[in-house]
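A single protein chain has been removed from this complex, and every other one stays in its place.
Let's turn to chain A:
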Amino acid sequence: MKTITSAHLTEIISTVKTGRVLTDESDRFSYSFDGSFGTYLPDVVIQTKSVEELAALVKLANREKIPVYPRGQATSLSGGPLPVLGGMVLDLSVMDDLLEIHEEDLVAVVSPGILTANIHNAAEKKGLMYPPDPSSSHVSTIGGNLAENSGGPRGLKYGVTKDYVIGLEIITPQGELIRTGGRTVKNVTGYDLTKLIVGSEGTLGIITKAILRLIPKPPASKTVMAIFNSLEDAGRAISKIFCSGILPSKMELMDQASIVAVENYQPSGLPRDAEALILIELDGHPSAVIDEAEQVSEVCKEVGARKVRVPKTKAETEEVWKARKLVSPAIARIKPTKISEDATVPRSKIPEMCRRLQEIKKKYNVHLVVFGHAGDGNLHPNIIADKSDKEEMKRVEQAVSEIFEAAVQLGGTLSGEHGIGTMKAPFMEMELGAEGLDMMRKIKQAWDPNNIMNPGKIFPEPGQRLVLSE
């Protein structure tokens, strides 16, 4: 890999006719981080809305072997946009002009810098819905969501970002503009490059436009809150609800540590002695959701819920969900460093995973909090630590490794929705096997022989280990 010379910079500046080229120290540091770990200084940050200019920059990078790092608004929790080898950061959040809703085709056509929440709002205005709802959707760009294949609470019923992308326009690592898929839900012409690009974390190209599938917005919803004395009972309730023929739109779990954290932060009347709380949202036809809420309540009681509540008014419902929203801020006040994992297991293994997580918590004496999208097995074990405490961070590293092992052993995966990026790369082989990972590497080599697109992500360097202590 080469660093950028002044000759390169001159060429970059003459290429970018309509945007900005940032090289000040303050600007470079301002594009050196994301929502995960580490600071990596890029040589140059480029902002342009012009696809032609971007393609020309990629051509230049490919010719000169300069690393290219596409970036949205850097809310990534896995290091996706981090310029780990320097080079160019392309700030695609500036490409925020295109947001069209085509009701007849049930599609949205968007440019990568559009905020995900703006797609939600635009679709809703026409009675439609774009289901993927990462909790950062009011900040995250759709381009970042596509690159990382983001999920969200609604993933349980509706799936994740890849389930709603039917066409893309991308710049290849050679700087060519290609289109994949199209405007139709059915499309079997050739390899499904669309699905390959989505979730490839910016390592195969730069997404410059996307065609997204929309669905009619469900007219009603209803929430059920159930409180359990044991975390495993809560896990069993989750599994049992699925066996009763109901598919909730959301199913969120809070363990005792997160309940206590919320109560300490903003008392919300939650029982501190309960081991778990689940929140279930049902959506669909108004009379169907009432019926389903009753059934879900019954199931929870049968499994041994100590209390089940169905909020009646909108205000009551919002209050119930507010407790869940408070978990992140509440735990952030315990200690400054938050390691947010998203290991995911098959639904049937949720109780087992909950048990394993409690064991890991005891074994390494770490402040582990479990909350998140329990319904789809995407538990969010968060470890709260202090990065200046080296001894503690060592224990955290070991605990994180063991969480990954547990998830994989139970037939699950390292990452449900955050992506691999830098931190999870060392564990890839554990899940995929040497041959499986090698096939992925071959794809990357075929697409990007000079390895200029987001290098340093997904694939581990030989001997790379998880390092959280600096």
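Just so we're on the same page, a residue touches a chain if its C-beta (ideal position, glycine included) is under 8 Å from a C-beta of that chain, and two chains touch if they have at least 3 such contacts; residues count from 1.
Criterion: contacts and distances are computed from a predicted model.
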Q: From the list "ABC transporter permease", "Putative protease", "Glycolate oxidase iron-sulfur subunit" or "Sulphur transport domain-containing protein", give the UniProt name belonging to the chain omitted from this structure.
A: "Glycolate oxidase iron-sulfur subunit"
Q. Looking at A:9, A:22 or A:247, which makes contact with the chain not pictured?
A. A:22
Q | Among A:138, A:322, A:363 or A:390, the residue in touch with the chain that has been omitted | A | A:138
Q: Just name the one of A:31, A:427 or A:447 that touches the chain not displayed here.
A: A:31
**Q.** Hidden-chain contact residue, picked from the options A:8, A:338 or A:457
**A.** A:338
Q. Pick from A:127, A:216 or A:329: which residue touches the chain that isn't shown?
A. A:329
Q) Going by the touch rule given at the top, which residues of chain A touch the chain that is not shown? A) 20, 22, 24-27, 29-35, 39, 45, 47, 73-75, 91, 94, 115, 136, 138-140, 328-329, 332-333, 336, 338
